[in-house]
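One protein chain omitted, others in place.
For chain A:
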Amino acid sequence: MISLKHVTKSYYLGDDEVKAVRDISLTIKEKEFIGILGSSGSGKSTLMHIIGLLETPTSGKVLLEGKDVSKLSDNELSRTRNRTVGFVFQSFNLINRFTVLENVLLPINYSKERPIHDPVAKAEELLKRFGIYERRNFFPNKISGGQQQRVAIARALIMSPKIILADEPTGNLDSVTGDEIIKILSSLNKDFGVTVILVTHEHDIAAKTKRQIYIKDGEVVEKYL
């Protein structure tokens, strides 16, 4: 489904070149539930952004369903993100001036074709599934962190993407709520066949995925130390 071939991403801090990702090659198959594990500054977030088409690699190739997406224009990258990838962030990243329902519907506004017959019905169904339907007309800053993260998951699912990218989804939550979020992500993979990529620095969270990749200093390593 996703293949990275010799992907490198470097930044310039002043005159110094910083390599956040060094020559990483990996393949994630369809319907996988995979954990990307690394400490902060390991390059795992940059790797996630490259997989999620938010950034393009400095060199190397990214293949999405066999198609090279590393040289796509900004326009095409946006369209592909809209259709294929759903993001779940550590800080939820909901828009506070829109209601819960409007937040879930946000990606619909950027879809050029009509993806689903009745987006509102679908959004409401997702909210019901995650037990926050009663909160649909609330603003995000009026609901709890766990509820906000469920809204974010519903938003990630509204376009029925093939991939869910979760970047430290439990980082701002207590362990009980965090476990619930991981359970939801796990069931998306198990029950609906969505490829879920979970980026985290916590071993016990990563342990709940079916396969783990360890990142250190921008490279894939055998074992996380």
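Following the convention adopted for this analysis, a residue touches a chain if its C-beta (ideal position, glycine included) is under 8 Å from a C-beta of that chain, and two chains touch if they have at least 3 such contacts; residues count from 1.
Note that contacts and distances are computed from a predicted model.
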UniProt protein name of the chain not shown, from "NusG domain-containing protein", "GTPase", "Heptaprenyl diphosphate synthase" or "Multidrug ABC transporter substrate-binding protein": "Multidrug ABC transporter substrate-binding protein"
Given A:Lys19, A:Lys61 or A:Arg79, the one touching the chain that is not displayed: A:Arg79
Among A:Ile108, A:Ile132 or A:Ala154, residue touching the chain not depicted: A:Ile108
Those residues of chain A which, in the complete complex, touch the missing chain: 49, 52, 54-55, 74-75, 78-79, 81-83, 87, 89, 93-95, 97-98, 106-112, 114, 155, 159
